[in-house]
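Encoded as structure tokens, here's the structure I'll be asking about.
Only a single protein chain was left out; the remaining protein chains are all shown in position.
Lettered A and B in written order, each chain numbered from 1.
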Amino acid sequence: MPVSTTADGRKIWQRRTTATQWAIWAGWFAFVVLLVWCWELMTETTIWAFVSDAPQQIADLGSRMFPPRWSYIDQLVWPLLDTINIASLGTLLGVAIAVPIAFLAARNTSPSVLVLRPVALFIIVASRSINSLIWALLLVSIIGPGLLAGIIAIALRSIGFVGKLLYEAIEEIDERQVEAVRATGATGLQVVDYGIVPQVLPAFFGISVFRWDINIRESTILGLVGAGGIGLQLQSSLNTLAWPQVTLILLLILGTVVVSEWVSAKVRHAVI
Amino acid sequence: MASVPTAGPTAGRRWRRPPVLIKDRNTRWLVYGGLLIYLILAVSTVEVDWQRVAEGLERGLRFINGFLQPDFTSRWTDIQRGLIESLTMTLTSTVVGVLLSIPIGIGAARNIAPPWIYYICRSIIAISRTFQEVIIAIFFVVMVGFGPFAGFLTLSFATIGFLGKLLAEDIEDIDEAQAEAIRATGASFMQLINYGIQPQVMPRLIGLSLYRLDINFRESAVIGIVGAGGIGGTLDVAISRYEYDSAGAVLLIIIGIVMLAEYSSSYVRRWVQ
Partner (left out) sequence: MLRLETLAKRYKTGDHALKGVSFTVEKGQVVGLIGPSGAGKSTLIRCINRLVEPTGGRIYLNDVDLAGLSGGDLRRARRRIGMIFQEFALVERLTVMENVLSGRLGYVPFWRSLLRRFPQPDVDKAFALLDRVGLAEQADKRADELSGGQRQRVGIARALEQDPELLLVDEPTASLDPKTSRQIMRLIMEICRERQLPAVINIHDVMLAKMFVDRIIGLTAGEVVFDGAPTLLDDAVLTRIYGEEDWTAMQASAAEDAADAAATYGTQPTAEKVPVERMAGLA
């Protein structure tokens, strides 16, 4: 917060010096230019007639979507259960794989900082970068449609999420507690069991349940590419333009997400 | 080695580890038992066509090969177009989303918003957060047609939900004392926001906006599957034609950009602080 003197000797306070101020203005200007350029590129192919049509489309869609076709629900129960199973089993599998990878990726527990740690970090980034829907797309293409593709897709995405947060938690532990355990003559595994695990256990559960909650949401759409769950019904309803059915599906998804978020909040609260 | 006596009042006293997670015995059996039963039932519902899987493994190997020897050239024009769409979508939607999430986040904060605004804003945020971006993308495509503009709208809407909720929670959690002090000087509502709330909330908002930028890029690579523009469309086409080497190229580009973003985000964060 610079204090400076003007030409006639008075002291003034400005939030920033003039030079910094100009630099900031220049930066903002460049940013806005970038933004406008991106906008132009993006909307090159946009047919504005369609866009101005939007309010009418919304009204039209709205009238077609309501009232929801409640009778459709008997065809949705089983797929909904499938969705929950995909999310749960996928999270379980993903977490199981993420744990050893997190230990390999954490600076203080990695057995080989030069080789294994970068590999583990790469696995985490690769898994994080690719959305579960893309994984599902790939897996359906490789092993065929069905629940298994969905479960593995969820697992592959969860490895990155859980692995990253877990290895960050491992790197933040109190090393003194670990040192004391090591001083008793404990083996490496015992040091992990008594010194590290107790410190990261609450974070571990919180992260896993959080990811399960997110996975419920992601599992709902995997069926769009054939990987099972309620997404299949969504896909078929969209294809046949059966909008009242779509509304029902969306309502079901809403209800499920509300419940899963409640469960997730409860568990995370209890684990602290 | 004179140790402590092993005979006497403490000898032979058994010790078992007290339960770590669930203290009450009955609740523990109920929860663990229930989870185990659920697990067994869930696994049993997964019908796997093992023959198909076996056949698919050959294709899987082809994919891994494609990933290791990616082909950037044959589909380059498509990849380039998809990439430009994704990147432009990401930037514009994040900026617009952040800008819009500020008023909506403020409107969703119970401690400073009037009730009717609070409920409207909370509903917007809830809808945005409940449904995966792809579902929202489908609706926008119906409304404004195929292409990246629909994707832009989708990601902006998703950003509003994401940032709006966190912003509202932050505002609800602020140190009341600081805000009160500003209010006591006779400041207007806007000044209260600018001096009382903004300094507490701003640093985290910047960090979260950068995080959302990352998420939006990854999402932009997916919504193309339903026609909302971006590199997802290219990927979908490549995979459906079993062109695994092109698909591998696209995936590597995505991973590369995410890695780049991750490294530079720590620099940007430090520079902004």
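One rule holds in what follows: contacts are C-beta pairs under 8 Å (C-beta built on N, C-alpha and C of every residue); 3 or more make two chains touch, one makes a residue touch a chain.
Remember, it's a predicted structure, so these values are computed and weren't measured experimentally.
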| item | value |
| --- | --- |
| Contact with the hidden chain (one of A:Gln75, A:Asn108 or A:Gln177) | A:Gln177 |
| Residue, one of A:Gly163, A:Gly195 or A:Gly226, that touches the chain absent here | A:Gly195 |
| Contact with the hidden chain (one of B:Trp15, B:Trp50, B:Trp116 or B:Tyr267) | B:Trp15 |
| Contacts of subunit B with the absent chain, listed as residue ranges | 1-6, 8, 10-18 |
| Residues in subunit A touching the chain absent from view | 174, 176-177, 179-187, 189-190, 193-195, 198-199, 201-202 |
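Criterion: only the chains that are shown with their structure count from here on.
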| item | value |
| --- | --- |
| Between subunit A and subunit B, centroid-to-centroid distance (C-alpha), Å | 3 |
| Contact set on subunit B toward subunit A in their complex | 20-21, 38-39, 42-43, 45-49, 52-53, 56-57, 59-60, 63, 84-85, 87-89, 91-92, 95, 130-132, 134-135, 138-139, 142-145, 147-149, 152, 218-219, 221-222, 225-226, 229, 232, 235-236, 239-240, 242, 247, 251, 254-255, 257-259, 262 |
| Contact set on subunit A toward subunit B in their complex | 34-35, 38-39, 41-43, 45-47, 50-51, 53-54, 57-58, 61, 81-82, 85, 88-89, 92, 125-126, 128-131, 133-134, 137-138, 141-144, 146-148, 151, 201, 217-218, 220-221, 224-225, 234, 238, 250, 253-254, 257-258, 271 |
